[in-house]
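The complex appears here without one of its protein chains, the remainder shown in place.
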Amino acid sequence: MGVIHGEEMVLNIGPQHPSTHGVLRLKVKTDGEIISEITPVIGYLHRCFEKHCENMTYDQVIPYTDRCDYLAAMANNFGYVVAVEELMELKVPEKVEYIRVIMAELQRIASHLLALGVYGLDIGAFTPFLFMLRDRERILDMFEMTCGARLLYNYMWVGGVSHDLPKGFVETAFQFLDYFEPQIEEYNNLLTYNKIFIERTADIGVLPADVAISYGVSGPNLRASGVKWDLRKNDTYSIYDKFEFDVCTGDGGQGTLGDCWDRYYVRMLEVKESVKILRQALAQMPKDGDVHQALPKKIRPPKGSIYSRTETPRGDLGFYIESDGSPIPTRVKMRSPAFTALSVLGELAGGWMMSDVISILGSLDIVLGEIDR
Amino acid sequence: MSADQEKLITELVGKGLAGDMDPINAIEDRVLRSKAKAALAKAKRAAKTATTATPTEEKPATETIAETPPSDNPNKKFGKMIEDTFQGSLDAELNDTHIQLKPDNWFEIAKWLKSEPSLYFDSLQCHTGMDVGENMLEARYNLHSMTHDHKIEIRIAVSRDKANIPSIEQIWRIGDWFERETYDMFGIFFDGHRDHRRMLLPEDWEGYPLRKDYEVQETYHGIAIPKVKVGWE
Partner (left out) sequence: MGMLENRFQDNVVVAKLDKLIGWARSTSPWYFQFGLACCAIEMMAAAASRHDLERLGMMPRSSPRQADVMIVAGTVTMKMSLRVKKLYEQMADPKYVIAMGSCATSGGPYWQHGYHVLKGVDIVVPVDVYVPGCPPRPEALIEGLLKLQEKILDERPLTRKMA
């Protein structure tokens, strides 16, 4: 029996494809089913965010930051506002800090639910997607109760937030948390320890820690490779030092350390930690206080530049802002975590089969709006 | 003003400089009181400049005697280490916010920054370009060390006509995509980059958008790009 010699084929996935999480194009060189090289091509959603920042005032930029990572809009707002306040050396009241942390952690749960549900959908499991979106809708109801919007909020302003928490928010939040904690067990039964899911994701796409650091990977992707690095603990901002929570890392539970299952499991553990932080924050929050008292009349940071990072559900989001004393920034650069996560795909996917590539791409949890800005 | 009044004012100013404001405040006549207060303010200003003038005269003398204490600020500390190891690579004075380097030896310096055990800058956090005016473009690197947890910012300025900087994508692998994006937006060329092409805009786009003097092109593949209409804001 001889060996059949095949030719290498260049296959094009996307930019329109149901599982590319947005408009991403992958140029794949394959030999049959096995992939030899993969090149991501991006730029199909480049909406000139940085050019807009150079022509708008500091508070007019906030809705544009929403639309970059549209799955975790509160986290983007938070990152930008923390950077501008550090540049201006502005201190916000304590109630505002608590509200910001509560919103950011609720957003983290919502974003992880969507990421995990869509990952199941890519693999082929439709039911967890519907269940997770149903619970995400309850969180969006809480956001709508506060600021009127479901997806893109423009909520966190420089020096405060746009609306105070309405009456009944704390009770609704506690009711949601009491309902939600047993649901995590249901998701674990459905998907996490499902034999088919483990076959599709364990031991696939292993990311070693030093490669991850060199590629700038951060957030759950880095923690799944065993590196204990969380900006909420290592480089604290806002009032995260007042809460007790653990930094979850992967441990190769069902396969090798740093595989796709680990990246999925770290996100599931982070949802549990967010519930812990929320319970503490809702209990400790001061009941009265004016959320608008520290809003500056005119936002004019002093001349200088700053680079500040915060932890979003996708990793660490960095804002490099340069100001020359006028109300309009000279340069705002958004360093997005999904950009670095996608850059490592070329390293991870060599040698695997086509369906594994979809599995690896889903586990990295990318959002094209943030990559292309 | 009469001579008596002048003498009175000088006396009151003397008392005021010593800290005793009661005699001045006790003057009945409003005009005289305000003159006295004005004279006191002028005397205080003159006294302040006299005291600040003297230390600067003394400083050079003391500096030559004692060594300048080492700075705690990471940019100054590591900037000094870079200058000691690679002579002539600094492009400006050491300061608190950043280290300004010349582009010539950048690849060697970057390799040393990553491998030197006391520094060990293993992650390139952010890379951005900047149009600083006066026909200069700048590339800025924010480096961070996961092991030692310190960070610095490095800036390299080049002129618009000859915007070439050595590429560091082999040292920090994320530099590959970061440098392609900076080339796309600003037009800075990175020598030694193995895959030097545009990242976000299409391959056949003209111009570098984030430069301050960018004019958007008229059409792209037959689709007209509308200019910003006057009076729409």
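Going by the order they are written in, the chains are A and B; count residues from 1 in each one.
One rule holds in what follows: a contact is a pair of C-beta atoms (placed from the backbone, for glycine too) under 8 Å apart; a residue touches a chain by one contact, two chains touch by 3 or more.
The model shown is predicted, which means the values in this text are computed figures rather than measured ones.
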item: Option touching the unshown chain, where A:Pro63, A:Pro208 or A:Gly350 are the choices; value: A:Pro63
item: Of A:Val10, A:Ile34, A:Leu151 or A:Ile196, the one touching the omitted chain in the full complex; value: A:Leu151
item: Interface with the unshown chain - residue positions in subunit B; value: 201-202, 209, 214, 216, 220-221, 223, 225-226, 228, 232-233
item: Where the missing chain touches subunit A, by residue; value: 15-18, 22-23, 43-48, 51-52, 55, 63-64, 67, 70-71, 114, 129-130, 133-134, 137, 150-152, 368-369
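Operating definition for what follows: only the chains that are shown with their structure count from here on.
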item: Computed distance of Cα centres, subunit B from subunit A, in Å; value: 32
item: Subunit B - residues contacting subunit A, complex; value: 97, 122-126, 128, 130, 140, 142, 146, 149, 153, 172-174, 176-177, 185, 198-202, 209-210
item: Residue numbers on subunit A that touch subunit B, as the complex places them; value: 42-43, 46, 48, 50-51, 54, 210-211, 213-216, 227, 229, 234, 304-305, 307, 309, 318, 320, 322, 331, 333, 335, 339-340, 343, 372-373
